[in-house]
Each structure stands twice: as structure tokens, then as C-alpha cells.
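Quick one: the structure is below, and I'll ask about it shortly.
A single protein chain has been omitted; all remaining protein chains appear in their positions.
What follows is subunit A.
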Amino acid sequence: MNYFPDEVLEHVFDFLTSHRDRNAVSLVCSLWYRVERFSRQRVFIGNCYAISPEKLITRFPGLKSLTLKGKPHFADFNLVPPDWGGYVQPWIEALAKSRIGLEELRLKRMVVSDESLELLSRSFANFKTLVLVSCEGFTTDGLAAIAANCRFLRELDLQENEIDDHSGHWLSCFPDSCTSLTSLNFACLKGEINLASLERLVARSPNLRSLRLNRAVPLETLQKILMRAPLLVDLGTGSYVHDPDSETYNKLKTTILKCKSIRNLSGFLEVAPRCLPAIFPICLNLTSLNLSYAAGIHGSELIKLIRHCAKLQRLWILDCIGDKGLEVVASTCNELQELRVFPSDPFGVGHDAVTEIGLVAISIGCPKLHSLLYFCQQMTNAALITVARNCPNFIRFRLCTLDPTRPDPETMEPLDDGFGAIVQSCKFLRRLSLSGLLTDQVFRYIGMYAEQLEMLSVAFAGNSDKGMLYVLNGCKKLRKLEIRDCPFGNMALLSDVGKYETMRSLWMSSCEVTLWGCKTLAKVMPRLNVEIINEHDQMEICPEDGQRVEKMYLYRTLVGPRKDAPEFVWNL
């Protein structure tokens, strides 16, 4: 292929959209590496500590779109202390100094400061897209800078971030000349919003297709906004509360009939169920419905709503829908591909929870299901075996029993065979989360059958090192392994040290690994960062090597130990 001019190669590479394909291409030969790197515009970095911003900039001078992830996944569940790291500031500083014409930045689980946002807003004239997921550290002042300075901003998408809300004036910082918005999502903001500014912004954004409001936006404003934006495809309501006998509500009903393009619906952060009939006309065309924050809609009203949604492909819901409600989903939503059932009582007392009955019903009615997140009161092996048979197409299967070590309530057996059936049947399974009573046997199944598995989350499972060994030896494509409260120790950790360089990261907390095990691994593998999180001074100043390590996080890296680690994080 080396008699093609570079431009032709580049043109061919343009057709490769996935990061993996482009990464693979760059490994073929030095010519291809060179052509690929100069034409690369989109880069995904799954662990911000695996590489440095300088190396990124050097290799990809044409970079336009960057995705970065920071903290480990278990940080979502309070297992990682604050100030652990994951700062975006050094990235933005380095990019700002360079000639990179950054247009898109997507961050997940990173610490973002107002200073970072301000620098970002002033450094890239063509900046178009900012997506922040589960980030923290900034306030609405930072958003004001983005609004004010990014003249061609198209997308501002804030998902489940912890944002300090100073006031709603940031919306007013979008200049009158800003008419380019296509997507605006501020549902996670807790404070008040300048409603008049919001209405004017929507009025001058003819390309707006996605709008997700926060709970401070009342129904009256929703109606006015929908009048201005009848071409919306994605809508997240804020407060959906009103007197159903009022004129405002009647106006809303009429206005909604004009919104024929809505395919995604979410929000209902506050809701008066008697107002739900206004949205029934758009339910028929919905492909995605997220009611997982709509705690105000109870089981029977949920069911009434769902009956209208025959074309749903994605459904996120609370478990107050119950098994009966899931049976309705199964009979109504035959195109369903992704289902997430969240606990409405996250502290786990679980009065309303769903059980294996709901899941089996779904598997019968929704054969196209490929992604599942299911928080349930209980699960049985028989049910899992049935689900595995009915839905062999699972790519993501995450099951969470509210009691983490609950056995099969019918047989009192562990759930090994049930999950075994899942991995055996679902040959394309990439992500798996286990729960319930589990022995080493389930890991034996996973090692044997889960050939495409890339991410595995384990808690309170297994009997011995053998469990972890089965997985490390068997799952050739494993990239992320996170384990908590399992009896896996040094023997498992050290059995195949080279494996970890083929993976992004390994998390082990409340297991049996000791300081000696971690030190040994770190010594043998210089291209891994082996970090110990020493919270609450669990380890003494000069701890014994034999002491158990409470939290270990290791990851491959090209840039050695990180320099921003706080004092409670030790890099061995």
C-alpha cells in the first residue's frame, strides 16, 4: 500500500470512525502511523493519567475533539475520597498554549474548576461542544464564562454533575448574537434560572434540537418554550406541576401536539401525575424515555403512560413500576433494546422493588434487549437461565440485588449457574456486573465463556484466589476489572503481572492483598502505577508489609507516577 499518495491513505482512513480501528491502523507501519496521526481529529483517553497532555499534543496536532475520563468507576459510589485527583486544568492549560484548535471536550468523572472553564472559553475560537458527566468542582460562574465567550457554541450538556449554583444569571450571559445552540442540558442544576433569558435564548436558537431543563423551570415556561421550538427532538422537562384544569395546562396540551419530532423524553423532576395526559400524544413516537428521576409518578400512573409508548428502544425507570409494570413494558415495548431499573429507595430497604418475575417477563417480550441495568429485591438461577435463553444478544448485563449476598430464594443456592448461563449464551457480552451469593464457580464460568468481556464488576463474591485467577486467565479482552469485598489476595494479584499492561485498570478494595503484594507488583511492572489509597490513616507511617491494603487502584501508564497525587494516595 505504500505506493498510494498520503492523501489517498488519509481519505481511506476517514471512513474509519471508531477509535479502535484508527488505533489499529496506526500500528501497521510507520507510514500509516504518520498519515494517521496527522489526520486524526478525535481522540479518546479512557484514563487521564495514562498519558500526558504534552504527548497528546505532539502526536495529534490536528486534534479537534477530546474525550477524557478521570476517577475510577467506583468513585461513583463514594469509594474514592475527595481530592483524589482527575483534574482537567493541566489539560486545558497545555492545549491552550499549543496551536490545537479544540472544538469539542467531553469529560467524565473529572474535577473541573471555574478557572478551567474560563480558560477553555477564552482559548479556542471555534469551540463548539462541552459535555460534562459526573464532574465536580465548578459553579455557575464557570458556565457563565462558557456562555459569554464561546461564540459558536453548539452543545452544552451537563449530566449529573455536582455544580455549586450561585445564581441563574449565567443563562443571561449568552450574547444576543449567539444563535448556534443545538443542545442545552442543565437538568442537574439545583438553583433558580432566569426564565425570561431562557425563553429569549430558545427563541433565537433555530437549530435547537435537544433541551433539558432543571426543576426551577415551571410548566408555564415549558409551554412557552415548546411554542418557540416545535422541532425539538430531545426534551427534558423541569417541574411538571400545574392545575390540570387551568388555561396554562390546556395551552400546553395544544402546544405539545405541534411537537411531532420529540423522540427522547426525560425529566419530570417534580410532577403532578394528573398533568401527564398532555404528553400521551408524543409517547407514540418516543424511542427513549427516562423517568428515573420522576419519583412523583407512582406505579399505576407509570403503567398508564408506558402503554402509549410502543416504539420505545430505551427505557430508564424506577423500581416502583413493580413486576406488574414490567409485564406491561414487556407486552407494549417490543422494540426495547436498553432497560435500566433503578431503586426508588436507594438506601436499600426495598419495599417497592422488582424481582426476577419482572426480568423474565421482559426477556420474553423484548427479544432485542442488549443492555440491562437491574436493581432488584431478589433473583433466581431459573430466571437467569430463562433470560439467557430468551435474550442471547446481551452486550451489557448488570444485575444488582439490593442485598449483595442474597442467594436464590427458592433453592438457597448461589447464583453461579444463573450468571453462568448468561455468559455462555451471550457470546457478545462486553460488560458484566454480578451480585447475589456467588462462589468461585461463577468466575470459572466467566473465564470459560466470556470471551468478549471487557469490563467486570464484582462485589462480595468468591471463596478464594482461584476466582480471580479464572477471570485473569480466561478473559482475553478484559480491560477493566473492579473488585470489592472479595477474598482475593496476593497470589491472584501476582499470578500474571503482564496481564495488567493489556488492561486499562484494576481496582481492588477490602480484599486480601497486602502491602507486600502491591509493592512487589509495582517493582516488577514499572509501566504500571500501583496506587494505595490510605484513607483515615488506616496504614501507619511505616506499615508492615504484611498489612492488608484497604484500597488499591492500578493502571497502565506511559508517564510514570502522577505528580498531583494527594498525601493519602501512595504510589508504590
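Here is the rule we use: a residue touches a chain if its C-beta (ideal position, glycine included) is under 8 Å from a C-beta of that chain, and two chains touch if they have at least 3 such contacts; residues count from 1.
Note that in this section contacts and distances are computed from a predicted model.
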Per UniProt, what's the omitted chain called: "BRCA1-associated ATM activator 1 isoform X3", "Ribosome biogenesis protein BOP1", "Protein BRICK1" or "Auxin-responsive protein"? "Auxin-responsive protein"
Looking at the full complex, which residue from A:L79, A:L156, A:V202 or A:L572 touches the chain that isn't shown here? A:L79
Among A:S134, A:T221 or A:T557, the residue in touch with the chain that has been omitted: A:S134
Which one, A:W32, A:Y293, A:F397 or A:Y553, makes contact with the chain that was left out? A:Y293
From the list A:T67, A:T139, A:S300 or A:T405, which touches the chain that is not on show? A:T405
Which of A:D6, A:D21, A:E54 or A:E160 sits in contact with the chain that's absent? A:E160
List every residue of subunit A that touches the chain not included in the displayed model. 74, 76-79, 134, 160-162, 188, 190, 192, 241-243, 269-270, 272-274, 292-293, 295-296, 342-349, 351, 375, 400, 402-405, 433, 457, 459, 484
